[in-house]
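What you see is the complex with one protein chain gone and the rest in place.
And now, chain A:
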Amino acid sequence: MTTTLPPRSVPDERVYALNPEKKVTLYFLVTGLVFLMVGVAIGPLQALNYAGIDVYRSLPFLKSYYQGLSLHGVLNALVFTTYFISGLLLYLPCRELGVRPNLKMSWAGYWIMTVGVLMAAVAVLGNNATLLYTFYPPLQGSPLFYIGAALLVVGSLVIGAQVVTIWTVWKRRHPREVTPLVTFMSVATWLMWFVASLGLVVEVVFLLIPWSLGLTRGVDPLLARTLFWYTGHPIVYFWLLPAYVSWYGLLPRSAGGVIASQTMARLAFVLFLLLSTPVGLHHQFADPGIGMGWKVLQMLLTFLVVIPSLLTAFSVGASLELGARARGGGGWSGWIRHLPWRDPVFVAQALAMITFIPGGAGGIVNASVALDAAVHNTAWIPGHFHITVGTATTLTFFGVTFWLLPHLTRKPLASRRMALWASWLWFWGMALFAVGMHWEGLIGIPRRTYLATATGLGDMLARAHIPMALTGISGLVLTVAAVLYFTVTFRTLFGPRVTAAQETPIPFSDSLEDAEHRALPAGAATVSPAGARIHGAQLVLDRLWVFTALALLLVVIMYGPTLIGMLLNPHPVPGLRLW
């Protein structure tokens, strides 16, 4: 199963010798980044299309705007994120607990995922799965695509199972101890993903694969959509929570501070575990055939997910303030200048967090039944998710690579300046992008549309000149940002090695509670009453299996009647290929 490591003695000059899990982690990260590079390369073409500049007619390798958009959405939102998260949330808990994962299983996860992605890539590149990343039936793609998508998810579940196993073994050996914070957050994220991925797995394995192979005649499109969004909403938390892990557990150290409150961090993750999944109907407010009562209930639960995010904003803000004050900052806001603004690890993540403020606010708009009607399926929506997954998550991951790639490879970051420029340009590019797209959405410009040849825009077009130009310009800014980012990343990977003594450390952060506890005079009672209370609360929060069971129960209540109704009264329709 898992093995506890011997205490580290002399540093070993062979990079992976002491921690062979470094290698599998590196593979996950770099493969994810390579797919992101391909996906991102198409983004600017789409942005130009918004500005009325049509490059698709002269592209030899893309048959249509929609084939490009399928690649862009699948590679960026589904493939890159899953690889990166699998690597990161495997590595951090292993190192925090000081255990080694089962390497065979970890590599199996990597290869299952990679075979899956290559299969799906063959389908999409051959224009046989131009379905966008939501692949709603009855549009029907090649079976390769659906099987590949399933393998991608299975690969991530293999890694998740690894981490949960490691944690369970650790818990058994340390029954009265509280799980260390980063491991706690990682395990909560994986357990949430187990609950959340059920919908997609059922949809793909039981409906789409048999249907695309010709074994069944039809699929009920409403049932498929409902299963898709059952996973499709919590998947956004699967993207976001790893960023939160870094903001809570690693960034304070990078900023010279400590974690302000471990208990609140744990509470936030438990709330995410409970509330992320039973809310997917808010993507189906516009669907006929689903009862209004359930939509409204799930809207309420969606709003409740705002609470842990607001807690995160508070705690992380407090940690950074503690860091800045420790570095000599003062005043109401003067401390902000004392944050490490020359360190790309910090800057990328700080900018990602700032971007998430309007991102979260826009999410509240989307989640409100009444307001959603004004923005559903308009350019507002891509505007929203480029500042959430496209920046809050992606730019945080960029910041993480600035220390993690040097840590794993023992090769120092090739250029700090270039990393800083890439981060700032990504931030400003996405800011422009978001302003343009949200604005177009309010005018009524639809999303997922080959706008350059659209015929139904009427007088909307005349009113959207300025925002559409903004989208085009932002595409150019983001191109520069992406080129700089990938340049610094690959220069690092192909750069020279340093000795083991100079290895970049993992910035696991200390917490205020622990620091105060250690500062107690030697003779003082080892645990103060307040300390005991906190310890007790953290032990309660540590019962993640109980919360997982509660999460499943909530799912059964919130989805049961709707899904049973659909299953009892199915309306299958045949597949079509319309591209």
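Everything that follows uses one rule, which is that a contact is a pair of C-beta atoms (placed from the backbone, for glycine too) under 8 Å apart; a residue touches a chain by one contact, two chains touch by 3 or more; residues count from 1.
Operating definition for what follows: contacts and distances are computed from a predicted model.
One chain of this complex is left out of the view, and of "NADH-quinone oxidoreductase subunit E", "Cytochrome c oxidase subunit 2", "dihydrouracil dehydrogenase (NAD(+))" or "ABC transporter substrate-binding protein", the protein name its UniProt record gives is "Cytochrome c oxidase subunit 2".
Among the residues A:166, A:188, A:209 or A:260, only A:260 touches the chain that is left out of the figure.
Screening A:108, A:169, A:354 or A:457 for touch with the missing chain picks out A:457. From the set A:17, A:118, A:300 or A:357, the residue in touch with the chain omitted from the display is A:300, counting the whole complex. Within the set A:96, A:343 or A:513, the residue that contacts the chain not displayed is A:513. The missing chain lies against chain A, touching residues 64, 66, 130, 132, 136, 138-139, 221-222, 225, 260-261, 263-264, 284, 286-290, 292, 296, 299-300, 303-304, 306-307, 310-311, 314-315, 318, 322, 325, 364, 368-374, 376-378, 444, 446-451, 453-460, 511-513, 516, 530, 571, 573, 576, 578-579.
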